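A single protein chain has been omitted from the complex, and every remaining protein chain is retained in its original position.
And then subunit A:
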Amino acid sequence: MTTFIQLHILTAYAPSNLNRDDTGRPKTAIMGGVERLRVSSQSLKRAWRTSDVFEDALNGHIGTRTRRLGPEIYKQLRDKGVAEKMALSIAGKIAEQFGKLKSDKGASAEENLEIEQLVHASPEEQQQIQKLLATLITDNREANPEELNLLRANAQAVDIALFGRMLASKPEFNVEAACQVAHALGVSAVTVEEDFFTAVDDLNGKKDSGSAHMGEQGFASALFYSYICISRDLLLENLNGNEELVQRTLRALTETALTVSPGGKQNSFASRAWASYVMAEKGTQQPRALSVAFFSPVRGEDQHAQAITRLQQQQQKFTRAYGQRTEEQRYEMNVESGDGTLQELLNFVSQ
């Protein structure tokens, strides 16, 4: 028996262009014979997995963001009496695991231990580095490649365990995704509008007051229905049976999916939005999306309330028609009505 966690999410976006096609227009799809605004599952997943929320959450909010990992390690080793050459080499090799090192010609060897970008070192990783350094100091030797590889093993699985990976040339990275994400579709019909815009030259004289640039960009607004289905069992397997990490991953994914928006045209539209309604389901029955609820588009003024009601009714209709096992569980967070909280939702999803 596999435990599936299903999330049904409603998020309202003001006019925006979150996910574009090859002509720069917002992506759409037909549902119920009517055009809807769409955000592809790939776009959603990329926004989540590259978000700070995701990484921070997975690191328990207390990791270190630094470029100075190498110099710190070097200093520690020198303080413990390790020879300069070996200390440089060890510090360099460990720092390299996290990012590319500087290579300024004018800088000293120690300065070149700095990493070019800020990197995030989790508490687990910091601890592992300390453990490794202690061993190396006692044995008075350099680190071998396996020890270096292990340093980031914790960071490894989490997003790959969720979203999977297939690389023909690196089969060791092939992981079957434990999480399924549907394309987010608008619950109502959409008309993509064109924004005609001009940019005026700041140094225009009085005689020449025309625009220096003209363009058009598509935009539209929608209340999106997103659906996520996670196989808890596969996630546990992908994370090598680490139950604690599974719970953290589930919490992080849920929080991210509710609060992180795709990055498309954010500078033009500032279309950051948080979910306003979530229905989470947990059980072993065949998972199914509830998009049928919006098959005939939501019309009228109070789309929000209508959409919530329709989702709840669709869930009940399915239960009535197809039956439900007793162990199926449900939790709702409704921002409008004030029912449910994020913390309780995260507890429900991760338990």
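Points to keep in mind about this one:
The rule is simple: a contact is a pair of C-beta atoms (placed from the backbone, for glycine too) under 8 Å apart; a residue touches a chain by one contact, two chains touch by 3 or more; residues count from 1.
Here, contacts and distances are computed from a predicted model.
Matching "Di-heme enzyme", "Protocatechuate 3,4-dioxygenase alpha subunit", "Chemotaxis protein CheA" or "Type I-E CRISPR-associated protein Cas5/CasD" against the UniProt entry of the left-out chain gives the name "Type I-E CRISPR-associated protein Cas5/CasD". Touching the chain that is not shown, out of A:G92, A:G218 or A:P287: A:P287 (per the contact rule at the top). Here one chain is not drawn; of A:Y227, A:F269 or A:F348, the residue touching it is A:Y227.
Contact with the chain not shown here comes from a single listed residue; of A:Q180, A:N238 or A:Q303, that residue is A:Q180.
Per the touch definition above, the residue from A:S40, A:N112, A:N238 or A:S271 contacting the chain not shown is A:S40.
Hidden from this view is one chain, which touches subunit A at 1-2, 4, 21-22, 27, 29-33, 40-42, 46, 49-50, 55, 98-100, 117, 119, 149, 152-153, 155-156, 158-160, 163-164, 169, 176-177, 180-183, 185, 227, 229, 231, 233-234, 284-293, 295-296, 317-318, 321-322, 325.
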